[in-house]
Every structure is written in structure tokens, then in C-alpha cells.
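Of the protein chains in this complex, all but one are displayed in their positions.
The chains carry the letters A and B, assigned in the order they are written, with residues numbered from 1 in each.
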Amino acid sequence: MSPETLNPLPAPLGSPQPAAGTPAVEAEGVCRRYGRRWALVNVDLSLPRGSALVVAGRNGSGKSTLFRVLSTLIRPDRGTTRIFGLDPRADLHSARRRVALLSHHSNHYEALTALENLEVAARFLGRPASRAALVPRLGDVGLAERADDPVMTFSAGMRKRLTLARTLLQEAEVVLLDEPYGQLDPPGFRLVDDVVVGLRSRGATVLVATHQLERGAALCERGLVLEAGRVAWTGPASDLVRGSGLEPASLAEGGA
Amino acid sequence: MSELSAALRKEALLQWRTRAQLAAVFVFGASALLLFSFAIGPDSAALRRHSAGFLWLGLLLASTLTLAESFQSEMEQRALEAQLLMPVRPAALFYGKAISNWAQLSLLGFALVPVMVVLYDAGTDRLGALLGVILLGTAGLSAPGTLYAAMTSQARARQTLLPLLLFPLVVPVLLAATRASSLLITGDPMGQVRSWALLLACFDAIYWSLCGLLFGRVVED
Partner (left out) sequence: MDLDDGRPAAAFFFAGLGVLLLLAGSYWGLFVAPAETYMGDVQRIMYVHVPTAWNTMLAFTFAFGCALAFLFLGGWKWDSRMEAAMEVGVVLAVLVCMQGAIWAKPTWGVWWDWDPRLTTTAVLVFAFAGILALRHFVDDPVRRATWSAVATIVAFVDVPIVYYSVRWWNSLHQMQSTPETVSSAFHWPLRINAFAILFLMIAAISLRSRIAALRLRTELAPPPPAPAPQTGTAAAEATR
């Protein structure tokens, strides 16, 4: 299946169509600060459509901030980002339509049930929001039996699964997964693997931030290592563990 | 606009799930009205004269509770962020929230009217007009209140900041609503209720547009 046949979001009338060959995600000289600290410094990045990038780095290296900037949730203080050539500063709405972010906040309404959370999202996205349409989506992430339970009764892993279901609902062309393996059990790990493979087979561009280096390297063909907000290494994902120049043991400690 | 209707459905769902809260706020409002009467004393004539003021003071105090609560569910897991990214226009999210808060405060106002009638002997034969004034006045509290609640729910000392910011701003609403309600209760020989209602309507028009425009700057980073 060629990427060009996939455009799940019917583009709104008049929205700019990217020229063939436009990179899906670009960042040039991106800097972002929080108060006194620069969380990202001079990050450059260019990903063609359909590619996949695994982003690694210690805690606090800026992975989440990078994903929040690339997904247009927050603006860079310096530098530019582009999604299919669209600059969020010029056309935020069109850029956001093409990107989905799995954040490490669960973004749920605790008082609502799993199904209701998806319903709310589906209505905003203009997608079918009936029970019949959404329960299968919950089934895809293993939550079908808990569809009518309030999210406040969910464990962390179940919350993560629901967030995954909601992110996939958007059917975006660029999907950023920030620590998708976090809080999940081994079946959950396999679920995330299947999701990434599925996204790629549909031609989506995927970025995964994770500490699970081997899994990330197996799913993606490119790798990038952040250290203290700067790009410390880029290269083929297969070299991520061996050739990144950083001690892989310290990077691979811990889950997520 | 479909985004607005999606936002309204979301609010309705959230309100329905947390409906026990509305009952709690009503009890708060009713007990406030009771306490105000202790401040005046058992002088029925004085109580009747000031009943409108007590009603609106009670509503104002209760609004700080409901407004602060309205953003609680958005902020605890950052649900608002996910919606902004879908993308949903911030104005749609604002109006959904403001309308929901308006409905809540109006319902509270309507529910407090019988309490006021009983405690202060403050009946009126122009009940429809009184309910109308409640609608206009609570709209004036709701729009700036929603904007400020969005800010203060992400700041420190949020309990004190919201009333601190909101109260000076809504002085015209308090003045106009109290005057209009009072005239409806004690009699309006010169037909001034309409003018006060007009003032409320102007305040509402200005602030519902202004706050909708500014909401994006408050929630985007």
C-alpha cells in the first residue's frame, strides 16, 4: 500500500495540500525554555513521510518537550517546526489536524466512563460516536469489558490503553508516542508494537520516545538521542544501542 | 458549529456525572441566605428590603465554588490539552464551558428563589421577570468567571485568586441585578427594571465576546 493512497482525514476545502516529497515533520533550530532552564536547544530534525524515528534520552533530556513542540501543543521559543510544510504559527488549525500525540498525561475525564471519554473525543473529531462504532476501538486496546466503568477506577496501565485508543481515533498522518510502553504489562508492550506496525503499514509517520531501546530500534528505522535538550546523536536505529556514543546500560535502565 | 455542540454535549455529560455537586452548592447557597438574615436580625421589613441583595451575594459566593470546580475535571489529567490538539478551537471550548456554568448558576438562582421567599417574605408577582434577571445576571458572572477559572486552576493559591479577580470585575452585574431584583420584589413605580436589565444585557454582550476572544491566549502555551 503506497502512502499516497492513505489520507484518512478528508482535507477541508481550501486547506493546503503538501507537495510530494515534503517532509512529514521538520524542526529547525528549535529551542524551548521553562523559566531559567532551556529544555531544548537547537534541535534539527527532518522526517520523510512514512518513516519512523525512535527518540531516546535520559529522564529530563527533553523528549517530552520535543514531542509537545513537534505536535504543535506548545510553541518553540526559537526556531521553526513544520508538519507537511505547514507552519503552526501561520496555520495552527491545519497543522494540528495532521498530528496526534500520545502524551504521558492521560488526558481523561476521571468522572466519565471509558466509552464516554472516547465518545467525547469522537464527537470533537467528527467521527461516529455510537456505541457500536466505539466499543470495537476499546476492544482493540483490550478494554472492551471495562467500557462502562469510570476511568477513576482504572489502573495506570488501563488508563494508558484508553489514551492509546483515543490517540488512534484521530487517524492522523503523523503520530507521536511519548513513552507508550510506560505502565503497561507485557501484553501491553505487544499491543504498542502492533499499533506502531499498523500505523506504519498505513503510511503514517511515527515518532516514539522510549527507554525501551531494543523495542524502539526494532520498530523504527531511524534513531535520535537527546541529552540535556540537545541532539547528541542521530543515525540508523539499529546503531542506537551500539553506536550512540552513550552508555546503553544507563539509558536502558528502568521501564517505559 | 459542530465543535460547540460537541463541547456542550461533553459539558452536559460531565455535569450529569457530577450532579451531586449541584445539590451541595445549593445547600451552601441556602445556608448563606440563612446566615445573612442573622446579620440583619428578625426585622421582617428590613429583611424584605434587602432580600435581593442577599440573593445575589449568595449567588456570587456560590459561583466561586462552581466556577473553580468547572475546570477541575479539565486540569486533573490535562484533558483540555488533548482537545486543543484534535484540533478544537479554544473559543468552542470556552463557550461550552461558559454556557454550562451559566446553566448551573441559573438553576441555582432559580432554586434559591423559594428559599428567599420563605426566609425574607420576599415574594413577587413578576416571577418571570425575576427569573429573567437571574438569567442575565448569572450570564454576567459566568463569562468572566470561566475565563478567570481557566487561569486560576493552573496557578497557586487558586482558592483565593478567583474571587479576588472576579469580584471587582462584576460590580456592575451585582449592582444592576440587585437593583432590578429588588424593584421586582418591592415594587417598581417608575419602570426602571427594564433599564437595569439593559445594562446587564450590555455587560453580557461585551464580556461574552471579549472573554471568548481572549480564552485562546489563556490556555495555549
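In this section, a residue touches a chain if its C-beta (ideal position, glycine included) is under 8 Å from a C-beta of that chain, and two chains touch if they have at least 3 such contacts.
Note that the structure is predicted; figures quoted are calculated from it, not measured.
Using the touch definition from the header, name the shown chains in contact with the chain that isn't displayed.
The chain that is not shown is in contact with A, B.
Would you mind spotting which of B:Leu22, B:Ile40, B:Leu65 or B:Leu169 touches the chain that isn't drawn?
Only one listed residue reaches the unshown chain, and that is B:Leu169.
Going by the touch rule given at the top, which residues of subunit B touch the chain that is not shown?
144, 147-148, 151-152, 154-157, 160-161, 164-165, 167-169, 171-172, 175-176, 179, 192, 195, 199, 202-203, 206-207, 210-211, 214, 217-218, 221
Using the touch rule from the top, list residues of subunit A that touch the missing partner.
Interface with the chain not displayed, on the subunit A side: 31, 33-38, 41-42, 46, 78, 222, 230-236, 239, 243-245.
Following the convention adopted for this analysis, only the chains that are shown with their structure count from here on.
As a quick test, compute the distance in whole Å between the mean CA positions of subunit A and subunit B.
39
In their shared complex, at which residues does subunit B touch subunit A?
Subunit B reaches subunit A through residues 2-3, 5-7, 9-10, 13-14, 17-18, 73, 76-79, 81-89, 221.
Residue numbers of subunit A touching subunit B in their complex, please.
71-75, 92-93, 96-97, 99-101, 103, 105-112, 116, 119-121, 123-126, 150, 166, 170
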